[in-house]
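Sharing a structure with you now.
Note that this complex is displayed minus one protein chain, with the remaining chains in position.
And then chain A:
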Amino acid sequence: MDLAVNMQSAIAQGTLWGIMALGVYITFRILDIPDLSCEGTFALGGCISAVMIVKGVNPFVSLVIALAAGMAAGAVTGFLHTKLKIPAILAGILTMIALYSVNIRIMGQPNTSLLGEDTAFTQAIDALKLDQTMATLLVGAVISIFVVLCIYWFCGTELGCALRATGNNEYMVRALGANTNTSKVIGLVISNGMISVSGALVGQSQGYGDIKMGTGAIVIGLASIVIGEVIFGKRFNFMYILASVVFGSVIYRMIISLVLYMGLSTDDMKLFTALVVALALGIPAIKSRYSQKRIPGKGGNTAC
């Protein structure tokens, strides 16, 4: 019974984290840039939203502010990478580190409790007479679906095509007259905006904003993407792939919930996640190593 309750809660949490995974998908898979600023922007969203709610701002309005702040942070990474020519991974790290201080400044303290405050979830609970888990699931699912539809639409536009092509082949994109720097900045802005919203939602759902809440976000995002790809495969259309990222996030939360239930210490969680991602990302290499084994034939002499 206890496990079933945990699972329901995990599924609900998975939809909230799924929005972050979609953000990571845009940079990591579409733009082919490993963007570490997401660790900072996830916490940024959580911190901004928490502070604003405590100050009496409507929790849904705080999501919009978190979106804007995340986009601004993405623009900073984009500026560092495209204008100052800093390698993408380092540009992301710089933004992430800078945001650590910014987040403390925003809250004036390392964390902000939302105990007894009105959040997006308490409003959903009151308005629709739901329990905590169902409210989380509803809010998470609605926003995830909205985000998936937005990304699907955007990737079909001229700008979206240029962005996808930039991740594929920059030479070609420039030769065809699109500015690859613009594409990269747009991608980073959208991605970090979404990640910040996800952080705001997770913060509201867990009842506090914390400067450390973004630690490991990139790995969790990657885990969700990879789990989605491994389980659902790259089939059908782009919408299916985007949905599989969210489902990957849900499944990741369920796995976490399960191993915790089975007695894994929360302190070992990050190690466990890292192992899962390393293994999942390494599967193609391991597979090809075994499938490429040469078939013994006349030309070879196995004896020597």
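Observations
In this section, a contact is a pair of C-beta atoms (placed from the backbone, for glycine too) under 8 Å apart; a residue touches a chain by one contact, two chains touch by 3 or more; residues count from 1.
Rule of thumb we're sticking to: contacts and distances are computed from a predicted model.
UniProt records the chain missing from this view under the protein name "ABC transporter ATP-binding protein", selected from "Helix-turn-helix domain-containing protein", "ABC transporter ATP-binding protein", "HPr family phosphocarrier protein" or "Molybdopterin-dependent oxidoreductase".
Only one residue from A:75, A:138 or A:159 touches the chain missing from this view: A:159. Checked against the full complex, the one of A:58, A:109 or A:169 touching the unshown chain is A:169. For chain A, the residues in touch with the chain missing from this view are 154, 156-162, 164-165, 167-169, 171-180.
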